[in-house]
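Note that one protein chain of the assembly has been removed; the remaining protein chains are unaltered in position.
Take a look at chain A:
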Amino acid sequence: MLQTIGDTREGFLCPQCHQDMGNLEMLQVHFQNVHMKQSSTVVKGISLLFEFVSSTMSNAEQVNKLSIGLNSKYFLGLFSFAKQKLKSVQNNFQNSNEPSKIYSQYFSFDLHDYHSKKQYMGFTRSHYTYFQIVRKDKLHEIYTKTQQLLLRLELLTNINEQIPPNGNTKERRKYEQGIIPWMEDSVVSICSSCSASFGFSRRKHHCRLDGLVICNQCSRFILFSIARRIVDSNTSSTNNSFTIQQLMNLKTITSSTIINNASNEDHLRICMSCARCLQNYYRQIFFKNIPKDEIFHYYENIIQAKKEYTQVQLTYVAIIDSILSGNTKYQIKDAQQVYRQLSVSYEKIDSTSKKLVAFADKCPNIDENDISSKARYATLCRNIRMYAVQVLQNFSLSTRRVPTEDEIKQARDAKQRSDNELMGKVILSIPGINGKTLELSEELKPFIQQYYQVVQYMQQAKLAGRDDEVKLLESNLEELAQAMRVVHQN
């Protein structure tokens, strides 16, 4: 699709498919064979309209009859008939060529509005302040509760350091109850979660985190290892990334049944509301640690390259302008060097965005079955590529190629000529110097050039309104003229 700035741009490119055809003949043949047919379909459509119009004309007797008196040979058909009869509705409104503003008198104009002649953005209303107040309260509430639970969780998972794992169950229970007092069994007759009454088949259990009485169905279980990692992610800053890495692989942190894994690991029974609170906390960690998707790195690269291009382009334009106005400040190789820089950025945008298109087809890290996410991801990649293509198109249209030696020579000659012309005029204006004799005098040349420059400076100073400078330069000129007269007389 896209042509690049490199060498190929100066080859025999087809303007439509940008293939290099090698030589002019091949290119013409290719263009006529492949593209002329395509674009002529539109023209065909137009000629169809003409055909249609003329066929209407010949077939519809009635129309012919009605259009007697119209001697337009072209477009003599339904259209002209319609046009003749349908004098524009506008005629009803406009009597002369200039539309009179007859209605203005009925409207008042806001003075402020009137001066600026401008429409302003409509009213808006922000609710963010109130939103933030409510959210702050809510987040604070969640934070307090979570911190409390995490503290208890930390103490509970430390149980093995206090009491050996194979120790007395009673003592372990006492330790647990020391962290959060358990609700008395006797005062509870229904599950605090599902409100079903306890009985022979529905036994009472305690949540280790808040001490509420719950049934087995409403219990969740959290492994010590997971619990410790969650606690760690909250407290320790060291080793954090490793802990989080481990956590990121989990879907949920609690389970509804006791998992008997190989090591027969310790676990805690907790109620659903505590489980939910921990799960939310876990999701917060998860969300914070979602890595940046690769496409965003690519995108940032594109933006970076775009910035570079825009910056370098400024220099490039200045160089080209300078060269083409015949100045000798820059050489052709300066322009070529900067042009190469531009090409590098251009290439970078092009290749990076092309990689994104490849991503659109692969959709890495997305579940095979998640079609909507895949489609979204692909659209995103393709749209970024499209954006890049637009950027590149603008660049290639706004960047002139490096001028050829011939063009530079022409520009310099032109400049030389106009300089000489000007200088000739200046010389004639120098008081006390005869223009004709001057041409022979080599000694005077540097003076004249100097004089010419000062005249130019003075013009600039006059334009800018720097009167002091003008005066100074005027005296300079006077001195120069004086000096020249001296040399001339010698």
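The criterion applied here is as follows: contacts are C-beta pairs under 8 Å (C-beta built on N, C-alpha and C of every residue); 3 or more make two chains touch, one makes a residue touch a chain; residues count from 1.
By definition in this document, contacts and distances are computed from a predicted model.
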Handout entry: Among "EF-hand domain-containing protein", "Vacuolar protein sorting-associated protein 45", "Histidine-containing phosphotransfer protein" or "Nuclear cap binding protein subunit 1", UniProt-listed name of the chain not shown
Key = "Vacuolar protein sorting-associated protein 45"
Exercise for the section: Sort through A:Tyr377, A:Phe395 or A:Tyr452 and give me the one touching the missing partner chain. Expected result: A:Tyr377
Completion exercise
Touch rule applied to chain A and the missing chain gives residues 3, 12-13, 15-16, 24, 28, 31, 36, 39, 41-43, 45-46, 48-49, 52-53, 56, 60, 63, 75, 78-93, 99-110, 113-114, 117-128, 130-135, 138-139, 142, 280, 283-284, 287, 290, 292-293, 296, 299-300, 303, 365-367, 370, 372-373, 375-377, 379-380, 383-384, 386-387, 390, 393, 397
